[in-house]
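Only one protein chain is missing; all other protein chains are in place.
What follows is chain A.
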Amino acid sequence: MLLPAIILVLIFSYIPMAGLVIAFQDFKPWLGFGKSNWVGLEYFRFLFSTPEYVQVIWNTLIIAGLKMVTGLIAPFTFALLLNEVRRATFKKTVQTLVYLPHFLSWVILGGILLDMLATEGLVNQFLGAVFGLEPIFFLGDGDWFRFIVVLSDVWKEFGFGTIVFLASLAAINPSLYEAAEVDGASRWEQVKYITIPALIPITIVVGTLSLGNILNAGFDQIFNLYNALVYDKGDIIDTFVYRMGIIDGNFGFSTAVGLFKSVVGFILIIIAYRLAYKLANYRIF
């Protein structure tokens, strides 16, 4: 029964791993893997010695880092607030609405955001009418671009991220709250001494596991929002690999960049899983 799955994984996952040799070659498609010249670590040296390319790595780390932090705080807070709601229908409605963006692709959301964030779009109209601000060129200015990327990512994913925290909240033994109430604890004290400590293990798990993604700043999102104006601050490793490799046909160099990312990512994921296991006794299977 395993055979069909094994064959497909072998072809589409393991064979490309063998293709990584071109990271060390001056790969020419018409010569193939066998006859292309070897260049050793040339591409890697190139990557780390060219300021533009180092900038791409920094962009990735900055954007991914900001997303990790906000992506942990927002669902955590939201779950705490939602947990204070006593009406089941209200809770359910809020959940239905905030989960929705998660299921739409960045193409759809990108299309909507491009429209709304344009200089004469809905957001700028609103800011102008309420605060009297001059139109802001959100997607054409590097700093604003990063801000929008992080903000829209939180907007898309915080609702969905809440699920895990809500599930842990539901698992807290109600008798703890009853006992606290008998002892005269206020609601805030209950949250502080029961709810938040109960969420610590899952927070550690989510936090450490996201470490493995530090070089994934979100290809889909950035690719659908960026333009040549913000390459300096918005270009991440994945978009860079795509532009260099598929568009410019720089196969060897692109593969080397991708390999660098894969190796670092692999090491980080292993460390993260070990840490999650140690700190919170978490295992995936």
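Note that contacts are C-beta pairs under 8 Å (C-beta built on N, C-alpha and C of every residue); 3 or more make two chains touch, one makes a residue touch a chain; residues count from 1.
The rule is short, and it goes like this: contacts and distances are computed from a predicted model.
J.: Name the absent chain by its UniProt protein name; which of "Phenylacetate-CoA oxygenase subunit PaaI", "Biotin-dependent carboxyltransferase family protein", "Carbohydrate ABC transporter permease" or "Probable cysteine desulfurase" is it?
T.: "Carbohydrate ABC transporter permease"
J.: Out of A:Asn37, A:Thr50, A:Ser105 or A:Asn173, which touches the unshown chain?
T.: Answering carefully, the residue with contact to the hidden chain is A:Ser105.
J.: Out of A:Leu2, A:Ala88, A:Val130 or A:Ala228, point to the residue that touches the absent chain in the complete complex.
T.: The single option touching the absent chain is A:Leu2.
J.: With the missing chain put back, which residues of chain A would touch it? List them for me.
T.: 1-2, 4-6, 8-9, 11-20, 22, 29, 78, 81-82, 84-86, 90, 93-101, 103-105, 107-116, 120-122, 125, 155, 159, 163-164, 167-168, 171, 181, 185-187, 190, 202, 219-220, 223-224, 238, 241-242, 245-246, 251, 254-255, 258-259, 261-262, 265-266, 269-270, 281-285
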